[in-house]
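Structure in structure tokens, see below.
Here the complex is missing one protein chain, while the rest keep their positions.
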Amino acid sequence: MSDLYNKLFEDVRFREGLKACLNCGTCTAICPAAEFYDYQPRRILDILQTKDDSQIEELLKSNTIWYCGECMSCVTRCPRGNAPGLLIQALRSLSQELGYFTESEKGRQQLAIKRTIGKWILEYGYCLFPSEIMPDMHPEQGPIWEWEHKNIEAVMNRLGANYKGTGPGILRKIPDEALDEIYRIFEVTGGISRFEKIEEFSRKKAMEMGMSMEDETNQDYMKFIYTADSGDHTRKHEN
Amino acid sequence: MKSFGYKISEDRQIDFDANDREVTGFINAVEPSIRLCMGCGSCTATCSAGHFTDFNIRRVHTFMQRGEIHQLKKEIMKCMLCGKCQLVCPRGVNLRNLILSIHTALEKSGI
Amino acid sequence: MSKKAIVIGGGTAGMETASQLARLGIEVDLIEKQSRLGGHLNSWDRLFPNRRDSKEVLEYLEQGLSDGISLHLNAEIEDIHKNEDGFSVAFRDGKALHSDALVIATGYEVFDARKKEEYGYGIYDNVITSVELEEFFRNNKQKNLFEGIKSRRVGIVHCVGSRDEKSGNLYCSKLCCVTGVKQAIEIKELMPDAEIFCLYMDLRMFDRHFEEMYYEAQEKWGIQFIRGRLSEAAENTDHTILIKLEDTLTGLPLKMRVDLLILLVGFVPSPETRRLAKMLGLKEGDDRFLCPADEHTITNSTMIPGVFLAGTVKGPAGIASTITDARATALQVANYLK
Partner (left out) sequence: MKIEGKQRIWMDYQKEIADDHFFYVRSCVRQNFFPGSEKTFLRILQSELQKDIYENPSHTTCSGIGYHTDIVPFETSMTMVARQFALMTEAGYENLATSCITSFGLYSEVLETWHHFPETEEKTREFLRRATGREFKKPNNVSHASDIIFKFRKEIAEKGKYRLVNKLTGQPLRIVEHIGCHYSKMFPSKGVGGAEYPYVLIGMIEEWGGEVIDYPERRHCCGFGFRQYLVRANRGFSVSCSKKKFESMEPYKPDMILTNCPGCPMFLDRWQYTISEMEGKTYGENGQGIPVLTYEELSGLVLGYNPWDLGLQVHQVPIEPLLDKIGIPCDPEMKFRGADGQDLGEPESPSYMKFYSEKS
């Protein structure tokens, strides 16, 4: 019996990404995440090839699966046609389906992403919108962004955008009918259900941790997951 | 310097050219048998310390050869010098002397 | 009337098959498209595992070529026809030959390392193949390779074009490992202060005295082995090569500067082997090498009566086993022609 493995196998990305690993390490060698985190894509394949549910469950609850940046550099190099990056995507999907993501510091961050990128997709029709990118949340954007953000309409206008306007163009207002369509797409295909699961499991976790996350004004948990860093992600160890 | 709430980290890669391999050179000279390791892992499989800690003597050997000296200090304290590793090594590597030589080398270089 | 055989390919397998057939009293036409015999033997300097001069083996093979063998050099085959009384082979220059049996001994060529794009062969100055290193040795020009280099660190890359879906070759070329170890020792003999690293996944030291060579490389020469496949090579400002791989025994990515990177290129069937196979309707395996009638028992004949295989047309093989195989082929041909 290997329930989790079978669940993973339902994901086409998993079937596409896992052929047979020969442990050569070409993926880990050039993986940006392996350079900065305690992470080896090779180990992911090693574990998955065991089809051992207890090891897979541990993986789904760990920080490990959240280190990858999905740059897919590993895909170019694998001599066996495996795609560790795709496997990570399948693992992350399952981890969210089962609520295991809240068991790790890096996994818990999914709520922060859902409440920004996820929200913006449905609200603006794009993953980002400049008025939402707050300089105090993004100090690395520098003084130039502060200036731009302060003068957003004038700057976007100067650069030829159709800022919040009708018709085509940069940063236009997406027509409501189009936003309705993408909402329905999210509903029909499981996108909304994914969002709800992220909320629901996070709420449980927040309660367990004694933190609030009831609404958008009361966001102790959000702040916590957005900034928490145990500092335990980068050490060199284990094989 | 400004704080942004996160740090720029050094990468975890073994940077072979940046590593100081003086200790490596010393140990290879005093215990030439360590060159013969073929990475089979028999030593680690039988290791008494490895059963109770995350000590991995095969990896200690590899770290030593790569000049990853800072990895060694904490690790070698876990070895109990029981010598079982040496009994099973198919290449006759003197692993006890590897550990002892690392001790000596680290002391010598003041690490 | 004595029976005739045509042996196509004048390398190790073809030469030995021809000479054995002649000894069995069969008239042989030995066809070689190049201007001299010997094939790949002409490219090697010293042979593993005992590092004897390859010229000695070539001399041995040449001595076997007796009067019963008609040699055709620079002979390019245009077409082959099978008819009731055997095979007609037409050449580009208009000549034609006829025989009762045909031996395909057109062998292999080495993998084109340029296809392994991320290793930078043909782009970065200090990336060469194992075959080129042999040429340096053979022409006694190896010193040129290291001119002006102080520290002399060499990386030897295993499995280039072998065990690699991206290169189209899933199989192991099996002789690269021992070649790498041999060349590592030879470089070390030449430059005792050189640091040499073999980058491998597993060392397939399958034949007699191979494993001992590996032992000697470690014990006597201090060659170092890093278990991990090279992932990419790049050029530094000083034209040294920066290599990246995972040191899989520590589980960490590793980077290292080397002065010279040697790629151990594997076997692929030669274009001539594939062309003739197509012409005759011979079966190719998944690996594009030719299939004998049976992989275990009928290893020298094909499904087409009168067509035989010898040597590396059937897959990677060393010199000793190629010679043994050629003799077996000769015997099968002789039995067929009885």
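Some notes on this structure:
A, B and C label the chains in the order they appear, each numbered from 1.
The rule we apply is simple: contacts are C-beta pairs under 8 Å (C-beta built on N, C-alpha and C of every residue); 3 or more make two chains touch, one makes a residue touch a chain.
Computed from a predicted model, the values in this text were never measured in an experiment.
Put simply, the hidden chain is in touch with A, B, C once you look at the whole complex. The omitted chain makes contact with just one of the residues C:Leu24, C:Leu71, C:Leu170 or C:Ala234: C:Ala234. Among A:Leu22, A:Ile44, A:Leu87 or A:Ile198, only A:Ile198 touches the chain left out of the display.
Considering A:Arg42, A:Lys61 or A:Lys114, the position touching the chain not shown turns out to be A:Lys114 (whole complex).
The omitted chain makes contact with chain B at the following residues, 1-9, 11.
Residues 11-13, 15-16, 30, 32-33, 35-37, 66, 68-73, 75-76, 83, 89, 92-93, 96, 105-106, 109-110, 112-114, 116-118, 121, 125-130, 133, 137, 140-148, 150-151, 154-161, 166-172, 174-175, 177-179, 181-182, 184-191, 194-195, 198, 225-229 of chain A touch the missing chain (whole complex, contact as defined above).
Listed for chain C, the residues touching the missing chain in the whole complex are 114, 117-118, 120-125, 232, 234-237, 239, 242.
Everything below uses one rule, namely that only the chains that are shown with their structure count from here on.
Interface comparison, B-C against A-B: more C-beta pairs in contact at B-C. Between chain A and chain C, the centres computed from C-alpha atoms are 49 Å apart.
Mean C-alpha position of chain B lies 39 Å from that of chain C.
For the pair chain A and chain B, the distance between C-alpha centroids works out to 37 Å.
Under the contact definition stated at the top, the residues of chain B that touch 2 or more other chains are 12-13, 59, 68. For chain A, residues that reach two or more other chains under the stated contact definition are 34-35, 236, 238-239. Listed in rising order, the residues of chain B touching chain C in the complex are 12-17, 28, 32, 35-36, 38-39, 58-59, 62-63, 65-66, 68, 91.
The touching residues of chain A, when paired with chain B in their complex, are 34-38, 139-140, 227, 229, 234-239. Partner chain C is touched in their complex by these residues of chain A: 22-31, 34-35, 40, 42-43, 76-81, 236, 238-239.
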